[in-house]
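Here the structure comes first, spelled out in structure tokens, and everything after it is commentary.
Removed: one protein chain of the complex. Kept in place: all other protein chains.
After this line comes chain A, so read on.
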Amino acid sequence: MPLFTLNINNKEHRIDVAKGTSLLWVLREHLGLTGTKYSCGIAQCGACTVHIDNAPMKACVLPIDSFADGQRITTIEGLSEKGDHPVQKAWIEAQAPQCGYCQSGQIMQAVALLEENPNPTREEIKEYMNGILCRCGTYLRIVKAIELAAENKTPIT
């Protein structure tokens, strides 16, 4: 099997997997970075959202052989050392999660939003977050958490 090298959370990983394997399976099943979730596999739900060079992407549809050298992948595990990224803190403050399954993807998407746009309007939040599903219906608290994090003015990264 071919050997791939990926930079994930600022660490080089050498991975031996079949060509075409999705980044999601590599993260979850080969590397044990299980904070990134599987839910649809077809870029419809956003549970698998990670950052590729700071841009939010859906890991389930990224084949491992599509990465260029030097591209940086960040997962929820790499967002902060102690779970204290301002967005994570805002999430706790808003008591946003219910089952929690979608929340890594929600948080990764929200971080990317605030990096791009530190003071989003409600409409901008809704538009940017639209690709991430939550079956438990925590959307209103997610909006609240993002607004809290934005107000907080703490630098996001």
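Just so we're on the same page, a contact is a pair of C-beta atoms (placed from the backbone, for glycine too) under 8 Å apart; a residue touches a chain by one contact, two chains touch by 3 or more; residues count from 1.
One rule holds in what follows: contacts and distances are computed from a predicted model.
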Among "Isoquinoline 1-oxidoreductase, beta subunit", "50S ribosome-binding GTPase", "3-isopropylmalate dehydratase large subunit" or "Transport permease protein", the UniProt name of the subunit that does not appear here
"Isoquinoline 1-oxidoreductase, beta subunit"
Need a quick check: the contact residues on chain A for the chain that isn't drawn.
17-18, 20-22, 25, 28-30, 32, 34-42, 44-45, 47, 75-77, 79-80, 82-83, 88, 91-92, 95-104, 107, 125-127, 129-143
